[in-house]
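Remarks on the structure that follows.
Removed: one protein chain of the complex. Kept in place: all other protein chains.
== chain A ==
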Amino acid sequence: MTRAQGGFGRPQPRREDAMNALLRKDLLAGLAALALGAAVVWISLDYRLGTPARMGPGMFPLALGVVLSLSGLGAALFALRSVEPAPALRVRAMLAVTGALVLFALTVERLGFIPASVILIFVSGLAETPVQWRALALLSVILAPAAYALFVVFLGIPAPAFAWGAP
């Protein structure tokens, strides 16, 4: 968070405290659990509950949803006294790594195993700043064939090395 700038050069502690209160780690964790728990309860109400002797598919998830919501609520209430700020997420790394995985999923059958691996290595390498182009090129040359040898040749995963233009 950036420090409040205005107000005759004086920091404005009150407003900042109020903002930080919402961004505290434990509070966010509790609210996340509460929201997930509520969703689980909501979804499991669609399933048949059954009787205690013959439980339907809904009983156990409903109980889990209740436990999840209650523990989240409890954590959020206790968190009102905590002071630990919310963690800073590494957005660049998060997008690069998950993006690389998504691209691999989309290309492994359309372009083939080797191109998909190379794409993954370069995209996941974007996570670091500055990007280590030479290291990534080296990794591609070594890793993509090695992984192909291990998984496709040795373990017999059916995947073509290259599949340009395949449907």
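To be clear about the criterion, a residue touches a chain if its C-beta (ideal position, glycine included) is under 8 Å from a C-beta of that chain, and two chains touch if they have at least 3 such contacts; residues count from 1.
In the analysis below, contacts and distances are computed from a predicted model.
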Omitted chain (choose from "TctA family transporter", "Xanthine dehydrogenase family protein subunit M", "Cellobiose transport system permease protein" or "Hydrogenase maturation factor HypA") - UniProt protein name: "TctA family transporter"
Residue ranges of chain A at the interface with the undisplayed chain: 25-26, 28-30, 32-33, 36-37, 40, 43-44, 47-48, 51-57, 60-61, 64-65, 67-68, 71-72, 74-75, 78, 81, 86-87, 89-90, 92-94, 97-102, 104-106, 108-109, 116-117, 120-121, 124-125, 127-129, 132, 135-136, 139, 143-144, 147, 151, 155-159
